[in-house]
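Written below as structure tokens is the structure these notes are about.
Apart from one protein chain that is not included, each protein chain of the complex appears where it belongs.
Up next is subunit A:
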Amino acid sequence: MSRTGVDRGPALTGAATLVGLFVLLELAIRVGLVDRYVVPPPSEVITSFGRIVTEENIPQRFAQTALEGLGAGVLITIVGVPLGVLLYRRMVLRAAVQSWVAALAAAPLVLAYPLFLVIFGRSAWTIVMMGFVSGVAPVILKTLEGLTATRRVLIDVGRSLKLTPMQQFRLVLLPAAVPTIFVGLRLGLIFALINVVGLEFLINFGGLGQLINELAERYDLPGTYAAIAFVVLVSVLFFAGLERTERWLRPGR
């Protein structure tokens, strides 16, 4: 029942599992069970970290990818949440567009990248917009879902206290919807990050995606995997940030 003491058990188990898997993989490669030209031994990946950090300008690339991801993340939030609210407010609009927003979420939008290249040029903006377009749909849909699912009785409490529509929204509907909205933000951010890194790779521009492209073409497999590890780090940081924001916005479970 301690409210401050953090249970480190799960984290330790997780780390131990990861280390165990690396050891197994290392053994499998050394024995020849796994081809080292498909998957490099973890030990080589680990030793290549220092090399790519110093030789491949990792800090700057990491910052670029992270900023592009952040830009896309901010855009999907400031556009997706209000659009979800609008659909909640306007029944007709909801009936008209809900299904194609869902279709948008499933479409392979990355194929439209030439269009973005034409509009924004070979720049970070193309990448940010691509990430935004591919991540915004789940945010809209989950915002709508969260608002719609607000328990009737909570709305009635607000009505009985004669809240203004704005108060009803800000003090009842929105906080009630926050957990669902954050599910949408997590999904949207995953799509956005995949597309950010994918597009850097495709148009050979800027951050970690481009580095992965280059290292792969040089057949520097340990380096490639080390670069991928930095992409994972970007998404881990984003998710940790989201979780903190959610707990701050919506305390109490």
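FYI, a residue touches a chain if its C-beta (ideal position, glycine included) is under 8 Å from a C-beta of that chain, and two chains touch if they have at least 3 such contacts; residues count from 1.
Keep in mind that, in the parts below, contacts and distances are computed from a predicted model.
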Chain not present in the shown complex, as UniProt names it (candidates "Nitrate ABC transporter ATP-binding protein", "Protein-arginine kinase", "Peptide/nickel transport system permease protein" or "3-isopropylmalate dehydratase small subunit"): "Nitrate ABC transporter ATP-binding protein"
Options A:Leu12, A:Ala63 or A:Leu161, residue touching the unrepresented chain: A:Leu161
Sole residue of A:Arg51, A:Arg186 or A:Arg250 that reaches the chain not shown, by the stated touch rule: A:Arg250
On subunit A, residues whose C-beta touches the chain left out of the figure: 151, 153-154, 156-157, 159-163, 167, 171-172, 175-176, 178, 250-253
